[in-house]
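Shown here: the complex without one of its protein chains, the others still in place.
Naming follows writing order (A, B and C), and every chain is counted from residue 1.
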Amino acid sequence: MTSVAEMKAIAGPSEIMEVSMGPHHPSTHGVFRMDVRLEGERVVRLKPVFGYLHRNHEKIAEHGAYLAAIPYTDRLDYLCSMTNNWGYVLAVEKLAGLQVPERAEYIRVIVAELTRFQNHAGLIGFLLQDMGASGTPLMYAFREREKILDLFESLSGARMMCNYMRFGGVRVDCSAEWLDEVRRLVATLPRFLGEFEALLRSNEILMARTQGVGVLPRELAINAGVTGPMLRASGVNYDIRKVDKYGIYDRFDFRVPLGEHGDVYDRYMMRLLEMAETVKILEQALRNIPAGPVMDPKAKLRGLRPKVGEAYGRIESPKGELGFFLISDGSTIPYRYRVRPPSMINLTVLEDMCLGQNIADVVITLGSVDIVLGEVDR
Amino acid sequence: MSVAVAPAFAADQIFVALKYWLVLHTPGPFQTLVSILLTIIPIIVVFPALFAVTTVLERKGLGRIQNRYGPNRVGPWGVFQPLADAVKSLTKEDIVPRSADHVVHYLAPLVLVATAFLAFAVLPIGRNMTAVNLDAGVLFFFAIGAATELAVFMAGWSSRNKYSLLGAMRAIAQMISYEIPLILSSVAVIMISGTLSTTRIVDEQAHYTGTVAHWNVFTPWGLAGFILFMIAATAETNRSPFDLPEGESEIIAGYFIEYSGFKFALFFLAEYLEMFAVSGLGITLFLGGWSSPFSFLAWIPSWIWFFGKLLALIVGFIWVRGTLPRLRMDQLMNFAWKFMLPMTLVVIVSAGVWRFLPAGVAGSAALGGVIRWLVCALVVAGPYIALARVLERGRKIEKRTYRYAE
Amino acid sequence: MSDLLNAEEVKAQIEAGVPGSHVTVIPNGSPSGQHSLLLDNEHAFAVASFLRDHPALRLDYCSLVTGVDWLDTETTEKIRVKKVVDGVETEAEETRKTKVPGYLEAVYHLFSIEKKHGPVILRMRTANRTGQTQLPSLTPVWRSCEFQEREAFDLYGIVFVGHPDLRRILMWDGFADFPMRKDYHPPADGVPVAEVHA
Partner (left out) sequence: MLGEGIIQGLMETARNFFGSYVEKERLVTVQFPEERRSLPEATRQFPFLLYDGDDPERGLRCVSCQICEKECPPRCIHIEKSKDRKPDFVGKQQFYPAVFNIDVSVCMSCQICVEVCPFDAIRMDTEFELSTSDRFGGLLWTKRELARSNEYYRQIHPTEAGECDERRAKELADAQAKAAAAAAAAAAKAAQAAAAPAAASNGAPGSGAKSEPAKKVVTQ
C-alpha cells in the first residue's frame, strides 16, 4: 500500500479538510467530538473534544455524605453501575477499614461478572454497528443483556441504576430463587457465545476491516495508562482481578486472554474471550456461595466519619481500571473525591491509533476503545 | 432438441390484451398517446408499490433476523407502515441549507428518480411485456444506470456539507469501479446470446431441454457470472455490505445528509428502484427473465415469474444486509479491481469455452453436456481458488489463536 | 503502600538516586495505610523519570492524577502570655491567629505493570492558591497524565509547566473559573456563567 508521503508526492499538494465528527454523530457513542483533519479520507490529525456531558460529578460527591455518592456512581458508566458501585465502596472500605461478609463478596462477584458480560456483549454489538452490520449483533447482545438487566431489577430494584452495593456489604440479600435464575441464565450463555462466534469470528469482512487497524503498541499502551481489555489486547498481562486480588478474586480459577497485535481485531477478541472466562467465574461463584449476613455490622451508612486520611481503591471494571481516590477530613463528607475514569484515559491514545488511517477506521477504533461518555465527562 | 412451450392460460397475456383493447377503443389521434401512457403508468405505479412492499418486508425481515418483531403497529401486522411513512415524509418540513446550491439541490433527487424509472423501459417483465423493445436494450440500461451517478454527485456537491461531499466521492468511485464488473459479467451473456436486446436474451433462455430451462445461471459461467453480477449490483445500488456512500456510522448519510422530508423519501425510492432495476436485469440476463425454470411450471403467468424472482432476489439483499458488516473504501476498490475484474474476465473466457465446446460428443448428448459443464466449471473454479489464495496471502487476514495468562 | 514498597525505602532510594531532591513522607492516618511522598517541585520531573526507569521499582504506569485544593487556614491557638498590667504580672490567656496559606496539590498514583506492585503516591504542592500555581508536568514521563493534568488545570487551575497541550478539557474554552476549588460557588439558576471573552 502506498504511504501518505508517497501519495502526496504523486498527487502534489492537496487540500486538508477539517471535519468535526460529533458531538452529534451516530458513532461517537454519545456526545463526543473529534476534530479530524483529513487528506482525502486519510486522517492527519485528530483531537478528541469532550465535556458535553460534564456535570461535575466529583463536586457533587464532595457536597454529600459518603452514602449519597453511591447513586451518582451508577451514572458514571451507565452500562456498568454494579462495578462502579463496587469501585467506590471498595475505596470507602479501605478508608474506613470495613470488612465485607463472605456472602456479600460472592454476590458482588456475581453481579460484577454479569455486568462485565453484558458490557462486553454490548460493546461487540456496537463495534459491529460501527462497522455497518445494521444492528444484528447488537440486537443479539441486547437480547442477552435484557435478561441480565431483568435479574438486576429483581435483585436491586432497578435495571441500570442499581445503587446496590454499600460500604461493608450489599444493600439486600439475594434470595435462593434469584440465584437459581442466575444459574439458569448462566447455563444459556455459552450457547449465546457460540452463536456470536459463528456469526462473526471467521467473517472475512470483519477480519479485513479490523486486522492491522488502530494498532496500539505495547510500550505506548503502558505509558499512556491504557487499562482493561485494551491493554491486554496489546499483550500486557495486567488484570487487576489478578494483581490486586480485591474482593475474593483469588478464589476463582480463570485465565486472562492476551492479544499480540494490539489492533481492533485483538481488542474485539479480548472481549469475546473474556466473556467466556466470565462465565467460568460465574459458574464457580454460583457453586460456592455461602449463606450468611451481607452487611458488616460495624458499617454505618448514615453519618460515616472515616478517620483523617486517604485511600485509593481500584477494581477491574469492564472498561479498565476504575479507581476512586478519597480524602477524608474526618467529617461525614469526603474532602476530595476523585474518579479514575478508564474510558477517558483510554482515549489518550486515540490520535496515535488513528493517524494515517481511514475515516472509517477512526470510527471502529473509537468503537474498540469502549467509551461511555457518562464516565469520560463525569 | 429444445422446444418453446406455449402459454397455457390467457392470464399470461391478460395485461397485454387489456392494453390493446383499451388502445383500440380510443379515437385514432389519441391512440399513440394512450398507448404510451398505458405503458408508462403501470411502471410508475407498480414499482413504487413494490417499493412500499419491500420496505415493510425489509424492516420485518431484518427484525426477525435480529430477533425482534419489526413494525407491527400500523394496521394488521404493520402492513400499512409504508403509508404512515409516506404521510410522515410528505408532511415533514423540507429543509435546504442556506449555503446549498438551491437549483442543483432541488434537481438531484428528481434526476435520480427519473433515471431510475427509465431503466425499467427495457426490462421484459413478462411475455410480450417490454415497454420499449430496443435492439440495444442492455446498452441502454447501462447508459441510464450511469446517469444516476450524476444525480448522486449533484446531491453530494450541492449540499455543501463535508460529509455529503465525502459520500458523493465515495459513491462515484464505487459506482464507476463496479460498473465494469457489472458490464463485463453481462458481456458473457451477450456473447452467448449474440444480442443486446433484452427481449431476445429472455427468448433464448425460454427453451427447454427435457423439462429444464436454458437459463444462463444453470451453466458454470452463468452461475459465476450471476454471482459476480449480483455482487456488483449490490455495490452499484449502494446496498450493504457496500453501502459506503451512505455509511451511516461513518459519514452519517453520505450524499443525502442534507435532504429532508419528501426529497429524502425520493432518495430512498430511487435507491430501491435501482435495486429492482438491476435485479430485473440480473433476472433477464441469468435467471431466464419471465420464463419458468421447468416446462411443467410454464402455466404460471410469466409476469408472476418475473416478480417472484425479483422478490427472491430482494430477500437475498435483505438477508445479506442483516448479516454483513461494511467494507472499507480501499478494500472495496481492491475488491473491485483485484477480484471482481479478473473474475469477470475469467467468466468471459469460460463462456467462450462453452460456446465452442460441442454440446454432444460421439453421439451422446448427455455425456457431451456433462463434459462441457465440467470443463467450463474448471475454467472458473481454478482461477477463483488461485485468486482467493493470492488475495488472502496479500492481505494477511487470518483467524488468530490467543494465549492466556493464568 | 503495599508490602513490597515502604514509603521510607522509596524515599531513601529517590534521595540516593536523584541528588539534591528533597522528599517528605506524608503519613496517612486511615486504615488504608497508603502513605505518600511529597516532592520538591524542582526535582519532581527527575524523580518521576527515576522512578519510572529504576530497575527495581519500574513504576511504569501512572494511574491517577488528582488535583486537591487546600484552602488558606487560620489556626487559632491559645497561649498563655505573661503580661505586666499596672506593674502586676498576670498570666492571661490570649488567642493567637496564624494564617497558613493554602495550596493546590497534585497527587500521582503510580503502579508498576512490570513488577505488579504499587501504589507509590507522589504529591506536589503549589506555593499558593492564587498567583503561583505552577507545577512541573509529568506528562513527558507518563502519557497517561496528559488528560488528567489538563483536567486538574481545568478544574483547579494548576498550571502544569511542560505540558504539551494544556487547554481546558471538560469546561469550555471561554469559562473563567475553576469549579472544583473549594471556594467556588456556582451561579444561581438563570444567571449567566462568568466567561472570558477573548
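Side notes on the structure shown:
As a convention for this text, a contact is a pair of C-beta atoms (placed from the backbone, for glycine too) under 8 Å apart; a residue touches a chain by one contact, two chains touch by 3 or more.
For clarity, every value in this text was computed on a predicted model and none was experimentally measured.
Just so you know, the chain we are not showing touches A, B across the whole complex.
Across the entire complex, the residue among A:Y88, A:Y106, A:F126 or A:Y140 in touch with the chain not shown is A:Y140.
Here the missing chain is touched by one residue of B:S89, B:S158, B:T219 or B:T323, and it is B:T323. From the options A:E18, A:D180, A:E195 or A:E219, the residue with contact to the chain not on display is A:E195. Against the chain not shown here, chain B presents residues 61, 64-69, 72, 319-320, 322-324, 385, 388, 391-392.
Where chain A meets the omitted chain, the residues involved are 60, 64-65, 67-72, 74-75, 136, 140, 143, 146-147, 150, 153-158, 161, 163, 171-172, 188, 195, 198-207, 301-302.
The criterion applied here is as follows: only the chains that are shown with their structure count from here on.
With each centre defined as the average position of its C-alpha atoms, the distance from chain B to chain C rounds to 67 Å. Chain geometry summary: the mean Cα position of chain A and that of chain C are 29 Å apart. Chain B has its Cα centroid 43 Å from the Cα centroid of chain A.
Shown for chain B are the residues in touch with two or more other chains, of which there are none.
Residue positions of chain A with contacts to 2 or more other chains are absent. Remark: chain B residues 62, 65-68, 162-163, 166, 240-241, 243-244, 247-252, 321-331, 395-400, 402-406 touch chain A in the complex. Those residues of chain A lying in contact with chain C across their complex are 50-51, 54, 56, 58-59, 94-97, 220, 222-226, 236, 238, 243, 306-314, 321, 323, 325, 327-328, 336, 338, 340, 344-345, 347-349, 377-378.
Within the complex formed with chain B, the chain A residues making contact are 1, 17, 19, 25-27, 41, 128-136, 139-140, 143, 199, 201-209, 211-212, 237, 239, 242, 255-261, 265-266, 269, 273, 358-361, 363.
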